[in-house]
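Everything on this sheet refers to the single structure shown next.
One chain of protein is taken out of this complex; the other chains stay put.
Read from first to last, the chains carry the letters A, B and C; within each, the first residue is number 1.
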Amino acid sequence: MAQITYREAIRQALREEMTRDERVYIMGEDIGAYGGSYAVTKGFLDEWGPDRIVDTPIAEGGIVGVATGAAMHGMRPIVEIMSINFSLLAMDQICNHASKLHYMFNGQITVPLVIRTASGWGQLAATHSQTFEAWYASMPGLKVAMPATPYDAKGMLISAIRDPDPVMFIEHSLLYGTRGEVPEGDYTVPLGQAEVKREGTDLTIVTYSRSLMIAQQAADQLAKQDISVEIVDLRSLRPLDTGPAVASVQKTNRALVVEEDWRSCGMGAEIVARLQEEAFDYLDAPIMRIAAVEVPLPYAKNLERLCYPTEQDVVGAALKLLNR
Amino acid sequence: MAQITYREAIRQALREEMTRDERVYIMGEDIGAYGGSYAVTKGFLDEWGPDRIVDTPIAEGGIVGVATGAAMHGMRPIVEIMSINFSLLAMDQICNHASKLHYMFNGQITVPLVIRTASGWGQLAATHSQTFEAWYASMPGLKVAMPATPYDAKGMLISAIRDPDPVMFIEHSLLYGTRGEVPEGDYTVPLGQAEVKREGTDLTIVTYSRSLMIAQQAADQLAKQDISVEIVDLRSLRPLDTGPAVASVQKTNRALVVEEDWRSCGMGAEIVARLQEEAFDYLDAPIMRIAAVEVPLPYAKNLERLCYPTEQDVVGAALKLLNR
Amino acid sequence: MAVSSGSRARTRKTTKAAANGAQQTQAAPVNLSDERLIEMYRQMVLIRRFEEKSAEGYAYGKIGGFCHLYIGEEAVAVGAIGALSADDHLVTHYRDHGYALARGCDPGAVMAELYGRASGVSGGRGGSMHLADVSKGFWGGYAIVAGHIPLAVGIAQAIKYRKLEQIVICFFGDGATNNGYFHESLNIAAVNDLPIIFLVENNSYGMGTAINLASRVTEIVDKAAAYHITAEQTDGMDPLAVYEATSRLRERCLAGEGPFLLEAKTYRLVGHSTADPAGYRTKDEVEQYRAGDPIGRFGQVLAERGVLSADAAKQIDQEMIEAADAAAKFADESPEPAPDTLYDMVYAAPLG
Partner (left out) sequence: MAVSSGSRARTRKTTKAAANGAQQTQAAPVNLSDERLIEMYRQMVLIRRFEEKSAEGYAYGKIGGFCHLYIGEEAVAVGAIGALSADDHLVTHYRDHGYALARGCDPGAVMAELYGRASGVSGGRGGSMHLADVSKGFWGGYAIVAGHIPLAVGIAQAIKYRKLEQIVICFFGDGATNNGYFHESLNIAAVNDLPIIFLVENNSYGMGTAINLASRVTEIVDKAAAYHITAEQTDGMDPLAVYEATSRLRERCLAGEGPFLLEAKTYRLVGHSTADPAGYRTKDEVEQYRAGDPIGRFGQVLAERGVLSADAAKQIDQEMIEAADAAAKFADESPEPAPDTLYDMVYAAPLG
């Protein structure tokens, strides 16, 4: 299998689905002539033309609403929102509109809409360094995918495009350049299924998106100290599949959640709540959370570095959990 | 002390602060001639005139931004957003602007802004029946108050108005008519302090806003079965004061969270996560959550009734927690 | 450099004309058969009687939540929707009973929705503010002010992409035009030349806020200049004027000349919702508009044309009272949604 980047995996999914299904098209700010702010759709305008690669004005709320309407009337729109931070401007459309219509109108309307957006950071300062997956994961009617690997990114994006419901598909700016094995052509990774990404016996790490990378690095380091870590990648945050994590905790009796969101009311809280609900008797220690520091993210590199979880943070927490 | 309504308590706080401080004024949709969609500002336009009771166009994002700007330049604006559901349209202003400025500009800017809004429901259907306190409670730079009683409503609103930071002050449409003792004149209830609203020994209920009422009713019923319930009212959700809840659980060894938000990623998740972090060894059973059913809220009365926690749900959960 | 002359003072004087060089034009004569004219009259009366019945249902606690009546504005829905073909599309705001009835939804199914019953057009899940019948191209009423405008633009985008012979009409109020969605939507529709008519019902109030307290611009047509969209004003108390304008703009949309903005001047003769005593308006003002009640006016026009006798009008009224009564009876006798359907249709494809 070819080793390709996360970015290229997403590009493949987009092209294959646009080829397969004429109803699929992409809308967003600077996706055409500019090629996408993270270059995901570079060259697409030339390849597909302006009817299927639609550059829009800077109007996140309007764009998501327009795409929702098009989805209602037989299209399969993919909206790119440059940064998940800007999705706050579309919050009402995503939550009060796209997510509600199928239920509220008694099944008369369906909204096969994909919103692709990027979490991430890198000295972008307070308004461009947040991540809101926990908010979306709370929303009935919406599905939320947040893949960590090129393989999952392609397979889950294809699933999302074919899905009849609105899907928030959350990429990560610091993953675009990472590589992994990806088959060419058609395959899907189902939405709503977590996966064990590393087997182990001493400790369970539950994570998703870029934090998987951090968790893997920490697990490598811990392995050198003869500590065997099992890593569960949630992949989808709504519906949230806690089965593999619960099974893992039943085996390891200790769990740690790693995420890049702020700790308070992040995904980690929900994972902790469910694990203690579903595996209370198996837990030998409180479930720990490693998350971002609760400040508006500062620009200065040295300060920013203090804000997001590192491999060392994870190793430290693991040792503490194991009383070592 | 006078028994007055939650609505009247809020009215008193507004009037007293407007009298005390000329910089305090109110902006919002239909707060003037109409008197406020929940009649909180009824008569205020005549009393204070249009400079201090400012009717606005229907533009939640713009309004919150304008109030933020006024707060930056020496005013003490109070914005009324009719319903917390409409706050989604102001999400970017609240989170990317008001909450960020003090930190991002290194203390040069302060934003003494109060956003009053109402949670609540009553056959208002999917887009008008949600509550988003957990989202706001995740936001560094923002304070979140959600009082349950007339006494707390008045005292906390006064604190919020005098506070130099942006405060989401979340009222509840189904509480406006409820009554309680409230002193006339000036007193404050500090932001960021939970309170034990009922002492007990067998079980801890952690809750806030209208759910406190449900919890009290359930506790009355449980008392008849000789079950002694302690109730902790969080009152503020950011900063979140878990001290009283932790202390309570150390005593009762069993906890239950009651909220009206959807279960997934609601406040309950954060409370559970913190309690198991801070009182793991005291817990004799998993912490339970009673929350709203995860559907877009339906209009039909009989369906809606199935969605929100009832006294009976709380009693049932308590009995289960106590293996009775 | 260039100086715009569209200053406040100047434009406020020209209340009847659009600021950007608008002219008074005579509505083109409308060629409708007597049957169609009478059908329009019947629809207007149906809406009126239905709304009165809704108010009653609300007072009796049969209807809950928010309930916004269309009394006084009937000519807009009947005129505009009467000009559509069966393939066209409607997206509306929450004051939507009139649109549903004008589009031919069964009054019983509409009232059942207000009552929250399984037989309602939205299965009882949507209520008064969320009527829909997608089989008729009626994509629903929406309760977030202005939030539905981009949805309507999206439907128009799909039409253009799919090369369908259809248009969209999107109804909203004067208050909605001050919202960012209005701006973003009209701009996107314009730059993409989409087949959509934005129909603004200018009833001079958004809830209890008078239009001039919410904007300097009280003639909504003036706002279209910011998108280079052609705009017209029409008399929203006259179904034929609305019909004529809509028909004409619809044709132009089909010819690829869209979008358009059509402002219908109208008035709600009752409160914003059934809970609103409307103390923010003077009795005089309301009385003045009541004297020009669109149903009375249209009845008179038809009488003068010899199309509708006094007796016939009376009979229609009686029939519509009965239709509204029957709708309420149907609603009342309909079962509530089954509790075990509560979790159905959160997703079209539930997972896991």
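The rule is short, and it goes like this: a residue touches a chain if its C-beta (ideal position, glycine included) is under 8 Å from a C-beta of that chain, and two chains touch if they have at least 3 such contacts.
Here the structure is a predicted model, which is why all the values come from computation and not from measurement.
Visitor: Check the whole complex and report which displayed chains the hidden chain contacts.
Guide: So, spelled out: the chain left out of view touches A, B, C.
Visitor: Using the definition of touch stated at the top, determine which of C:V217, C:L240 or C:A324 touches the missing chain.
Guide: Selected residue, touching the omitted chain: C:V217.
Visitor: Which one, C:L32, C:V134 or C:A231, makes contact with the chain that was left out?
Guide: Per the contact definition at the top, the residue touching the missing chain is C:A231.
Visitor: Which residue among B:D241, B:D261 or B:E304 touches the omitted chain?
Guide: From the options B:D241, B:D261 or B:E304, the contact with the absent chain belongs to B:D241.
Visitor: In the full complex, which of C:N178, C:S204 or C:S334 touches the chain missing from this view?
Guide: Only one of C:N178, C:S204 or C:S334 touches the chain omitted from view, namely C:N178.
Visitor: Spell out, residue by residue, where the missing chain touches chain A.
Guide: On the side of chain A, residues 29-30, 32-35, 37, 55-59, 61-62, 85-86, 89, 122-128, 293-296, 298-303, 306-307 touch the unshown chain.
Visitor: Considering the whole complex rather than only what is displayed, give the residues of chain C touching the chain that is not shown.
Guide: Answer for chain C: residues 1-8, 11-12, 16-25, 27, 178-184, 187, 190-191, 212-217, 219, 221-235, 241, 245 touch the chain left out.
Visitor: Under the stated touch rule, tell me which residues of chain B contact the chain that is not displayed.
Guide: 25, 51, 56-57, 59, 61-75, 77, 92-93, 96-97, 101-110, 112, 140-141, 143, 163-165, 190-193, 239, 241
As a working rule, only the chains that are shown with their structure count from here on.
Visitor: Taking the mean of the C-alpha atoms as each chain's centre, how many Å separate chain B from chain C?
Guide: That pair's centroid distance is 36 Å.
Visitor: Determine the centre-to-centre distance between chain A and chain C, using the mean Cα coordinates as centres, and give it in whole Å.
Guide: 41
Visitor: How many angstrom lie between the centres of chain A and chain B, each centre taken as the mean Cα position?
Guide: Centre-to-centre distance between chain A and chain B: 30 Å.
Visitor: Hunt down the residues of chain C that sit against at least two other chains at once, touch-wise.
Guide: Answer for chain C, listing residues that touch two or more other chains: 122, 124-126, 130, 142, 144, 180, 346.
Visitor: Which chain B residues sit where two or more other chains touch them?
Guide: If we look for residues of chain B contacting two or more partner chains, we find 61, 85-86, 89, 125-127, 294-296, 298.
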